[in-house]
Each structure stands twice: as structure tokens, then as C-alpha cells.
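What follows is one structure encoded as C-alpha cells, with my remarks underneath.
Heads up, one of the protein chains got dropped from this complex, but the rest are sitting where they should.
Up next is subunit A:
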Amino acid sequence: MTMISAASEGEAGPVSRPRLGLRQWAARTNWVLGLILLAWFVLVIVPLAVLFSFSFFETKSYFTIYRPSLNTWISLFESGRFEVTLRTLRIALTVTLIELLVAYPFALWLAKGCRSKTLRAVLIALLTIPFFLDTSSRTIIWRAILGQNGLVNSLLMQAGLTDAPVEWLLYSEVSVHFGLVVSLFPPMALPIYMAIGLIDDELIKASDDLGATPWQTFSRIVLPLSLPGVMAGVVFTLGPALAAWVEPGMLGGGFVNLLSNSIESAYTALRYPVVAALSTFVILLLLALLGAMMLVARRFGDLSSSFRVLKG
């Protein structure tokens, strides 16, 4: 305790004067903060407010009727469109969780376990290849593999494991999950790999030297310090999964109707209020989700402290 206090005092001593200077500077230049807040208000809050207010109009024969009503919101529930939002959230969260469970051990091994630099370079190169390929081209291949006359069903039937083709391999929620997990593996794995790669090996050695078990080293050193990568991976995976359009369209057979498909359908009838209502609904759900995630994150400790690893 004493050491920590001394260290804190020692740190606070030399930096206290510049901090004071910063405050004075900030006090003199209050307009900078005001400008940032104004820009944030104009660029973020105003469009959201416009979006929200637009959801109270409706469309008739391709024309937006600027008469406030709840019709669009009512129709959102009557047509089952709100289910689209919930379905999208459910699938996106499931895919993100699967990615995390698969990508974290892989990234840990790649960063700290893989001793061959060549193998590591090859694997990282393989992870980046999908960024250079069109999603549609990558996804459409799976239809030939997972279809009733596809490779998987042929193998299953030849091996005598099934008598008839397994139908749910394609055009089902299972195939949509599969397509998304395959597509979004690199965005989850790469940031985690980067974060774990930045952890100083000396910290891990010190933990070993002090008698910690591998699990203790992992849970008290590696996991907290890799949280920035995990957070980045979750954001890079959850965002595209929420906006997924190609995979549900190509592998879901049209009946796994997700948000992007539903919004696109509304656009064809120029139903901008429906698009606005759907987007508002998603934002509200995401805010609730974010709040829940922050509550959970607090249980793991001070998230901001884990960003110190980036200084190294």
C-alpha cells in the first residue's frame, strides 16, 4: 500500500504542473470544447433526431405524407417487422459469441504459442485474404457445397450417414450463422491477436516466476490486457453482423429475413418512414445492449486500465 501510495505521489508530482497548465489552457479555450460538442450535436444528434421524427410519417403511393401519426410504428409490429430487428440482434450476438469462443484461443496460440515465424506470417496473410475478395463471390460458393446436391450431402449419403439430403444445411438459420461465422472470423481474430501480441512476455514470465498457475496467468494477466482487442473484435464483428445482407440473402433462402433485407425491401416502395422506424428501433436496442455490456464489463474491473498495454 505504502509503495503504491509513494508511486502515485511520485507520479503525481512531476505531472501535476502540466495538468494544471492544461486546465488553464482549457479554461482559456473553452470554445474548443464547445466546438467539439457543437459538431457532435450537429453530426450525430441532429441526424438521429431527424431519423426519429421521420418515423412518425408514412408513405402512400411512393409519397411521404408529412402528417404525424403512429401508423408506421403500428405497421412495424403488425407486419412482424420488429421481429426482424430482434432476429437480427439474436443472430448477430450469437455469431459474435461463437467468433469470440473460436477466435480467442486461435489468436492466443498465434501470438504466444506459435513458434514458427513463417507459419505465423502465412496464417496472418491467409486471414487478410478475405478482405480482398468480394463477399458475394465468397458466399455463393457455399450454396454449391451445402445444397441438396452439394458436396456435403453427397459425402454424407455416400458414407451412409443419411438416406436423404439434409435440408437444413442450406436455406436455414444454421447456414446463415455458418456463413457469417466464416465471413467474420478475421475481423474478430486480428484485433485480439494484435492485443495479445503487444503483451510483454516479461509479464507472463514474472507471473510464472511468482508461482501462478497457467489459468491464473491467463485470467489475471493475459485476459485483462487483451480486452481492448476483444472489444475491437466484438465491435468489428457485431457491426457487420447487424448489417449483414449478403449471407442471409444467399444462404437463408429469403426466409431468414434480417434488418438489411427488410430495409432494402422498404426502399423499393420508397418507404423512408419505415426505414427510419426500423433504424430507430435498432438504435434503442443497441443502447440497451451497450448499457448491459458496460454493466458486465465493470465486473471484470477497470476497462480503461487495460489500455495501458498499448503504451508499451
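A few notes on this one:
Here is the rule we go by: contacts are C-beta pairs under 8 Å (C-beta built on N, C-alpha and C of every residue); 3 or more make two chains touch, one makes a residue touch a chain; residues count from 1.
What we mean here is this: contacts and distances are computed from a predicted model.
Among the names given as "Anti-sigma factor antagonist", "Carboxypeptidase regulatory-like domain-containing protein", "PotD/PotF family extracellular solute-binding protein" or "TIGR02186 family protein", UniProt records the absent chain under the name "PotD/PotF family extracellular solute-binding protein".
When the omitted chain is restored, the residue from A:T96, A:N257 or A:T280 that touches it is A:N257. Interface note for the absent chain: among A:F106, A:Y171, A:F236 or A:F281, the touching residue is A:Y171.
Although one chain is not shown, part of subunit A still touches it, namely residues 58-67, 75, 78-81, 83-84, 140, 143-144, 147-150, 167, 170-171, 249-250, 253-255, 257, 262, 265-271.
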